[in-house]
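Please read the structure below before turning to the comments.
Every protein chain of the complex appears in place save one, which is left out.
For chain A:
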Amino acid sequence: MTKFTVNDRPVQYRMDPATPLLWALRDASNLTGTKYGCGTGDCGACTVDIDGEAVRSCQVTIAAAEGKFVTTIEGLSPDRGHPLQQVFAADNVSQCGYCIPGVIMAASALLRRTSDPSDEEIDAAITNICRCGIYPRLRGAIQRAGRVMRGEEVVDAVPPSGIAPEEAAKAVPALRRP
């Protein structure tokens, strides 16, 4: 059977039950933030959160997801407000951006377990492949997001999406009200 919860909404996919979760999310739900990179569970670009664990969604069939709670990058926060998202922006981590949703989902599962992970714990949890080379900034960014979660630091780097032009004009003197 193929009934489960995606980003807090109940869904049932009318697809071959052997369909990997990745493709149900992307091609049926249009949740395209979850990326295809290899299809063999190696790269982690398709990482989603299933019942609190970071899982390669290309390796889980929709049949096996029955009854579970799936969270994708789109469901991580409504407003890019997750500490990882804010810190990734503040530390200029993202390059091409293709691996980023998977990396953030893997890191968010780690930080939920421990908000103060060691370098070794981070290396063990983040086995995603990035070809642009975000690695030099990655451990520091994840640890910084941990500090934000612990309330030791505040980062406010990126506004939420969907700001109305009127609101923008209030904040930015160079803009006119439309």
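Quick note on the criterion: a contact is a pair of C-beta atoms (placed from the backbone, for glycine too) under 8 Å apart; a residue touches a chain by one contact, two chains touch by 3 or more; residues count from 1.
What we mean here is this: contacts and distances are computed from a predicted model.
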Inset, instruction - Tell me the UniProt name of the left-out chain, picking from "Isoquinoline 1-oxidoreductase beta subunit", "Pimeloyl-ACP methyl ester carboxylesterase", "Nonribosomal peptide synthetase MxaA" or "Nucleoside ABC transporter ATP-binding protein". - result: "Isoquinoline 1-oxidoreductase beta subunit"
Legend entry - Touching the absent chain when the full complex is considered, from A:67, A:133 or A:151: A:133
Inset, instruction - Decide which residue listed in A:6, A:45 or A:65 touches the omitted chain of the complex. - result: A:45
Inset, instruction - For chain A, enumerate the residues touching the unshown chain of the complex. - result: 15-16, 19-20, 22-24, 26-28, 30-43, 45, 72-74, 76-77, 80, 85, 88-89, 92, 94-101, 104, 122-124, 126-133, 135-139, 157-159, 161, 165, 168-169, 171-178
